[in-house]
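Here the complex is missing one protein chain, while the rest keep their positions.
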Amino acid sequence: TSRDEKPTAQITAEDWNSILEKAKGTTVNFYGWGGSQKVNEWIDNYVSRKLKEEYDIILNRVPMDIDDILNKLLGEKQLNSKEGTIDIVWINGENFFTAKRNGLLFGPFVDDLPNYKKYVDTESIEIKYDFGFPVEGYEAPYGKAQLVLIGDQAQIVQFPRNHEELFEMVKNNPGKFTYPAPPDFTGSAFVRNIIYDIVGYKQFMNMEADKQKVAEVIKPAMDYLKKIKPYLWQEGKTYPATVAQLDNMYADHEVFMTISYNPNHVASKIGTGEFPTTSQAFIFEKGTIGNTHFLAIPYNATNKEGALVAINFLLSPKAQASKYDPKNWGDLPVLDNGKFSDEEKKLFHDVKLGEGVLPQDILLAHRLPEIPAHLIPIIEEIWQENIPVEGE
Amino acid sequence: MGKNMVFKIIFNIFLLLLIFPLFIILLWSFTKIWPWPDLFPKAFGLRGFQYLLNPSNNSLRILGLSIWLSTVVMFIAILISIPAAKALGLYHFKGKGFIKTLILAPIVVPTVAVTMGIHVSFISVGLANTFWGVVIVHLIPCIPYSVRILTDVFEIMGNSMELQARILGANKMQTFFYVTLPMLAPGLITAGSMVFIVSFSQYFLTFLIGGGKIVTFSMVMFPFIQSGDRMMASVYSMVFIWTTLLILISVERIVKSYYKGENYFYL
Amino acid sequence: MGKNMVFKIIFNIFLLLLIFPLFIILLWSFTKIWPWPDLFPKAFGLRGFQYLLNPSNNSLRILGLSIWLSTVVMFIAILISIPAAKALGLYHFKGKGFIKTLILAPIVVPTVAVTMGIHVSFISVGLANTFWGVVIVHLIPCIPYSVRILTDVFEIMGNSMELQARILGANKMQTFFYVTLPMLAPGLITAGSMVFIVSFSQYFLTFLIGGGKIVTFSMVMFPFIQSGDRMMASVYSMVFIWTTLLILISVERIVKSYYKGENYFYL
Amino acid sequence: MSQIELRNICKKFENKRILHHVNLLVQEGEMISLLGPSGCGKTTTLKIIAGLMEPDAGDILFNDTSILNIPVEKRGAIIVFQDYLLFPHLTVEENIEFGLKMAKVKKSKRREKVREMIDLVQLEGHEKKYPKELSGGQKQRVAIARALAIEPKVLLLDEPFSNLDTRLREIMREFICDIQRKFKITMILVTHDKEEALMTSSKIAVMLDGEIKQFGTPKEIYERPVSSLVADFFGEKNYVDGEIKEGIFYSIMGSFQTGLHKNGRVRAMIRPEEIEITPKGNIAGIIKNKTYAGEKIYYIIDCNGKRLKCITNGKTFYNIGEKINVYINFDNIVFFER
Partner (left out) sequence: MSQIELRNICKKFENKRILHHVNLLVQEGEMISLLGPSGCGKTTTLKIIAGLMEPDAGDILFNDTSILNIPVEKRGAIIVFQDYLLFPHLTVEENIEFGLKMAKVKKSKRREKVREMIDLVQLEGHEKKYPKELSGGQKQRVAIARALAIEPKVLLLDEPFSNLDTRLREIMREFICDIQRKFKITMILVTHDKEEALMTSSKIAVMLDGEIKQFGTPKEIYERPVSSLVADFFGEKNYVDGEIKEGIFYSIMGSFQTGLHKNGRVRAMIRPEEIEITPKGNIAGIIKNKTYAGEKIYYIIDCNGKRLKCITNGKTFYNIGEKINVYINFDNIVFFER
């Protein structure tokens, strides 16, 4: 239904140059998560500077969690307020679904972006769907994430290639491994990855939200997690509450592995000096879960032209390559390699991969789609029932 | 004398408990690596402070704005609270106990629940995304603190001194400025401090009503804490804490010096 | 008399401002559909309360546990605060103003920053995931409130009455129970209420230290608020607020009835 | 410079009546004393006049105009409270200066006045102290100085000298009387010191149980009390019950000629100082007890089984057990009907 309400059709009708013209001298407010120093710096320095230089646009980054952004937009929507403050919002997954269903987003707009048409593989499942939700042009891809395991080579000789090897390794090194308890985002993804590794992923893609059914299917995985529990950190009596905590435990050498949904995480953490330089990312043979994160424009953005220009810029090979550089951020590009000119290919080729990071092609080759969003809470619930935390 | 020693020891332990975390945070804000069982960090760095002081991310300007905002909130909250607290503290009426409790409701009412409505009304009166909108919304969780604290002070203090002032020819304004206010001083400091802290730490309300137009220090700090980047979190926390402490100490100093003597209340 | 009317009108507006949001939440908790400009909901439903009262999701048991937990926190906080507040309120020493401010630090220190370390230490002493672990961690942000409030009361009250009791042969314990405590009563109610509220609303700390083993009401409530399910959020908020208010009112009643007369302080 | 009139003032606390139809008229520039036992309602009366309490019934007039609806600060009636109520956050100096500051008197004038008051109440050297650093009497003096500094039209003093030593008390008393006369202040003094009342005031009101039982000049009150209760207010008395028949008073102590011409059962009030121990005395007695009090000596004398209190100057001494004669001039004796 959101399609019918498409608020501003006239912008799409204008040609790109007039958009560029209109965007000149404006400020674009970019709202999104602000918890990473590197990401913040990349936007504040590189993106900001380039937009100013090339398009005379001032970029104003506002660190705000997506939950808060949605609450804000919902309130504005209720009044049908036309004067929003957000021009671009960094979003994906269920939040995107909520936003789209409530008509909080402007669009579809991606087809207006020259770089989208030129560089993005518009037919790719990862671009068309976001956690199983159809994108329908309401958000433009921004970057890709993929679950990786990170281990310390100084302590682990051979990284496990599947869940069985992981078990063996953990059994031989009791107390040196753990994972964040769901509903932590990364912890939950790790559990799903174990499920994929044990029972495969295909059957979930259009499974309905029936707890019993899901429980039946994932039982072998739960048995595995129960089996491994006694060898975990603190004998599995307790789990880190957040992945941040696990990272810190890894940084402090309390455990020898950590998990991340950002394949470049290891490099930036080595860069900041938190992780030991012997850290190395690795994945399972059968692959790990990946997702794409996107940029959207709220329905009431006051500077839609500026937003389009900025998003278009972010989809340029230049920007994506800069973003891919672990020195800057290290986020996986969303552009289709096949659509690059040689010069553009070189941009990516020249990026020096960060320490401990897996190359892009290996990652892409072992990339599994996310489970549909509605199944995730069910799996988390089942985990909680099966793998009890011990206490009083 | 033995008694005094015990007191001193307990007191110092207490002090240590207060200072130790601050010290740890200070340490972390320079720490690159600090492996688990070690007593001291292994490597230091300045990444956090470099980021903080980098003008491109505006941290210091934001800090200034936050201080200004919370100071304004503090003054308005106190101004509103004094008459309310006086009515609650001095007058007797039915259901007083109930109202004294009800006044705490805005702290309890999970801000989110209320803000559902507030945000909408703020948009409709044009207060959303403005400085004064944020000030007003901060007042909601702040006023209960100041009203309750000042109510206590009024209750214990009574109004005999105010009456005495009136007898000596002071009109209401004069009574307020020359008697009520100075006698409230300790309560004012506490209430003001708490309001400042609550306002300075507001995160969600500022987001919602400030809409990203009014960005406060806690808004830029929070994501770092959540993401577990200990150095950055510590740097921001450090600044956050010390700013607050410095301001509260100045408030205390100013009020005290303005009203000279301390503890003039009791024999 | 005209003055009295003005007072009454202002007072009632004030009251309305306090009660109105509670009323809206009450309405929302039964509301299925409430289109924007309408003054009243269009359709009502009981989904929220059905869910709440459904024994399978334990909401009421969790509520009970939360009340118990926060009550325990309240008592311990008060117990610790009284001597600390007394020392701060009555004794004179250098740097007192500074310490009075420093005591507020735990409110300011973004709990998260501290908990970085706390969680690990709690695990190592076996307090993680236990009731007492949660109690202890709740005390951190609670104690500053109670200490500061009671400090004020001690400052204004002085110790002349305690000395008088000692003169009349009361030992320290007796002095405490028969004089200090009842004279502190108004401050105790305020401090206790605030501690209860702060503890009852703790979300992150409980989550971190309780490790899912100790589940409090705010933990089950919060996701509903975040997800924007207004009916559920309202139902839970309703229960949350009214529970708190009821408990605070009982605290007030009990303390007051135990120490009989109110406002016996002033002339 | 105000006449004060109380008309039928009534006041209850929790249904216990405290003031009961109190009527009182104080002329402009007059100084009266209000006497009465502890708890009879003196402070309450003053508070009602000053406007700190509202009466349940009755009216208060200043210069024939009701002031019930006039706010406290406009009445111009200053109270010096029994418990001082000094501002704890102000120094001695600032306390005294307070009223002047409120009246927006110029700073230099204020300074001068404060200096003067401090000298008068003898608190030099204590100017910078806070009330909690003062002794009881010092606090009381500050309270007095604070009230006098503003030269009020109406001054209500509630036992203002109770914590002062004799010397200071005399000085303060004289000083207040001077000011009162000079500025024609209308003044009500509550005191427990009968001498103070008798010496300073032009009229005395005796209040008992919330009623004014007698209101008259010191001489009237002292010499012609309307009842023994009023009389008791000026020291312990001897009461001798008896009967008067044709001018002769018959009692346990004997029968005596009086100047009276009425008949009936009466109670004679004999003041201790009206009993003279002298060989020429007309009543025989035995010294039962003796208390030294400096310039005077208190004796208790047994006359025919009736114990009489007697005060003599300290010049002649009698021992306990000594037989003496006492002389009582029954012409001056007050008789109450029984």
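Read from first to last, the chains carry the letters A, B, C and D; within each, the first residue is number 1.
Everything that follows uses one rule, which is that contacts are C-beta pairs under 8 Å (C-beta built on N, C-alpha and C of every residue); 3 or more make two chains touch, one makes a residue touch a chain.
Values in this document were obtained by computation on a predicted structure and should not be read as measured data.
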Partners of the unshown chain among those that are drawn: C, D
Residue in contact with the excluded chain [from D:Q3, D:Q27 or D:S162]: D:S162
Listed residues D:G51, D:G76, D:P152 or D:P218, member touching the removed chain: D:P218
Hidden-chain contact residue, picked from the options D:M199, D:V226 or D:A284: D:M199
Full-complex contact with the absent chain, from C:V179, C:L205, C:I225 or C:I241: C:V179
Residue ranges of subunit C at the interface with the undisplayed chain: 160-161, 163-171, 174, 178-179, 182-183, 185, 259-261, 264-267
Residues of subunit D in contact with the chain not shown: 13, 35-39, 42-43, 82-83, 126, 133-138, 140-141, 158-159, 162-170, 192-195, 198-199, 218-219, 222, 232-236, 271, 273, 291-296, 298, 311, 313-314
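Throughout what follows, only the chains that are shown with their structure count from here on.
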Chain pair with more C-beta contacts, A-C versus A-B: A-B
Cα-centroid distance, subunit B relative to subunit C, in whole angstrom: 17
Whole-Å separation of chain centres (CA-atom averages), subunit C against subunit D: 55
Subunit A and subunit C: spacing of chain centres that average the CA atoms, whole Å: 39
Contacts with two or more other chains, residues of subunit B listed in rising order: 112, 116, 120, 160, 222, 226, 228, 230, 265-267
